[in-house]
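One protein chain is absent from this view; the other protein chains keep their places.
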Amino acid sequence: MQTWFNTDRPLLLSGLRGRVVVLAAFQVLCPQSIGAGVPQAQRIYDTFEPKDVAVIGLHATFEHHDAFSAAVLKAFIHEYRLKFPIALDQPNAASPIPQTMERYKMRGTPSLVLIDRNGLVRKHAFGPVDDLRIGAEIGALTQETDAVAPAQSSAA
Amino acid sequence: MQTWFNTDRPLLLSGLRGRVVVLAAFQVLCPQSIGAGVPQAQRIYDTFEPKDVAVIGLHATFEHHDAFSAAVLKAFIHEYRLKFPIALDQPNAASPIPQTMERYKMRGTPSLVLIDRNGLVRKHAFGPVDDLRIGAEIGALTQETDAVAPAQSSAA
Amino acid sequence: MQTWFNTDRPLLLSGLRGRVVVLAAFQVLCPQSIGAGVPQAQRIYDTFEPKDVAVIGLHATFEHHDAFSAAVLKAFIHEYRLKFPIALDQPNAASPIPQTMERYKMRGTPSLVLIDRNGLVRKHAFGPVDDLRIGAEIGALTQETDAVAPAQSSAA
Partner (left out) sequence: MQTWFNTDRPLLLSGLRGRVVVLAAFQVLCPQSIGAGVPQAQRIYDTFEPKDVAVIGLHATFEHHDAFSAAVLKAFIHEYRLKFPIALDQPNAASPIPQTMERYKMRGTPSLVLIDRNGLVRKHAFGPVDDLRIGAEIGALTQETDAVAPAQSSAA
C-alpha cells in the first residue's frame, strides 16, 4: 500500500495490535462494492469506537487498470464522504492481482477481512455480508481478552 | 404472557440463563414493527445459534384492543413465516399497558430488550435499531463469561 | 362492498366515468400487500390528480376470515395513514372468494385492476408491480380521449 487518504501516514497492522481490524477491499466501478461493501465499511466506522475497531479501506482491482488513478479515488472519497483511512493498492509486477489483495488471498471485490486484537486473520468474506452477522463477529472479537500472541500465521 | 406460538410450552426467563435473550415487542398493525422490528427479530433468530441466543417475540398493544385476537396473531405468524417463539401479551386490568410491556418499561412498539446470560437487562430500545449495532451488542454479550449472578435488578 | 373508510359514501364505478380507476386489493396480514401493494396504492393516490385518477382500496381475503373485522381494518388505515377510499369486501355465501374479488376475477392479494375512463377493465395484475410500468400505464390511460362507450364487457 502506498497512496493513502484520510490519514496522515500509512497504517501498519503492527501498529494496530489491541484493536480489531476490518480490512474492506473495494473498487469504485464494482456495483456490489458501491452498493454494499463501501457503505457497510462506513457504517462499521461510524458504529464502533476507534479504540476498539480500526476500519481500513483498500482500493484494489484485477482489471481496468488504465481507468484508475489516485485522482479517481480521491474524487470518489470526496463525493461519498468517506471518513475512514483508505489505501490505493499497488500493482504487482508479477501478477494481475495487486499486492495486498494477493497477500490476504482476496478473490475479488468487495472483500472483507477481520483481524483480531492479536493480529490473526479470523474471517475472509467475498461478496456482500449481512450487517447483523458482521456486527456480531466484530462485537465478539472486541470482547476477547488479550491472548499471548500466537507464534505463527500472524498477519504482518 | 399466556398464549404462545412456535413453542410447546411457555418460556420463562429463569429457564434461559446462560443464553443471551432478545425480547422483541411488536404489534401487527404498527408500520415500524412490520417494516423493521419483526423482520429483524427473525434475522437475529436465523443468525445466532439457539444455544447462544434466544429470541422471544411479544405481541403487545396500547390501543386498538378490540382489533386483536389470538386468531389475528396466529394468521400473522403463518403469513410471515416466523419461526421464533411468540407470546400474546396479557391485558392489564389496572392499566392500558399490557403486563409484560409494563414490567420491562417498554414505551411502545417496536421495542427490543437485551438480557444477558445472567438475566440482567442490558439494553432497552424503542423504535428501529441498526442491524450492525444490535449485532455487535448481541455478539459481545455472547462472549461474556458467566459472572456471579448480581444480587439485584435481575430480570425475573 | 359495504363498509367503507375515507369516504362519506360508498363509491360506484358508474360514478367515476371520465376518470382512470385503480382498484387495489390487499389483506392486512399479507406480506406483499403490506410491503408493496398498499404503499404503492398510496403513492398512486399522492402522484395523480383526483380529477384524473381514482384510487380505491379493497380489503379482501380468501382465508383467516375469523381474524378480520372492520375494527382491524380501521386500526390498520389509521396506523398506516392511508388517505384513499377503502372498502371491506363482503364474504360470499356461495364461495370462499369474497364478492368483489370474484367479480374482477382476482387471484389473491395484492391485486391491481386498471379501469379506463369509459369503465373498461384494461389490466389485471396479481403480485407486486413495478412503479415505472404502472405509472406508464396509468399515465397513458389518462391521455385517452373519451371514446363512445363500448357496448359490452364494461365494468359495472
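Note that the chains are named A, B and C in the order they appear, and that numbering of residues resets to 1 at the start of each chain.
Quick note on the criterion: a residue touches a chain if its C-beta (ideal position, glycine included) is under 8 Å from a C-beta of that chain, and two chains touch if they have at least 3 such contacts.
Predicted model, so just to flag it, every value in this text is computed and none were measured.
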Next on the checklist: List the neighbours, among the chains on screen, of the chain that has been left out.
Outcome noted: A, C
Checklist entry - Looking at C:F5, C:F26 or C:F48, which makes contact with the chain not pictured? => result C:F48
Item to check | Footprint left on chain C by the chain that the document does not show | outcome: 40, 43-44, 47-48, 130-140, 142-144
Next on the checklist: Could you pull out which residues of chain A are in touch with the chain that's been left out?
Outcome noted: 28-31, 34-35, 63-64, 66-69, 71-72, 74-76, 79-80
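Keep in mind that, in the parts below, only the chains that are shown with their structure count from here on.
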Checklist outcome for this item: If chain centres are mean C-alpha positions, then the most distant from chain C is chain A
Item to check | Separation of chain A from chain C, taking each centre as the mean of its C-alpha atoms, in whole Å | outcome: 50
Checklist entry - If you look at chain B, which of its residues touch at least two other chains? => result none
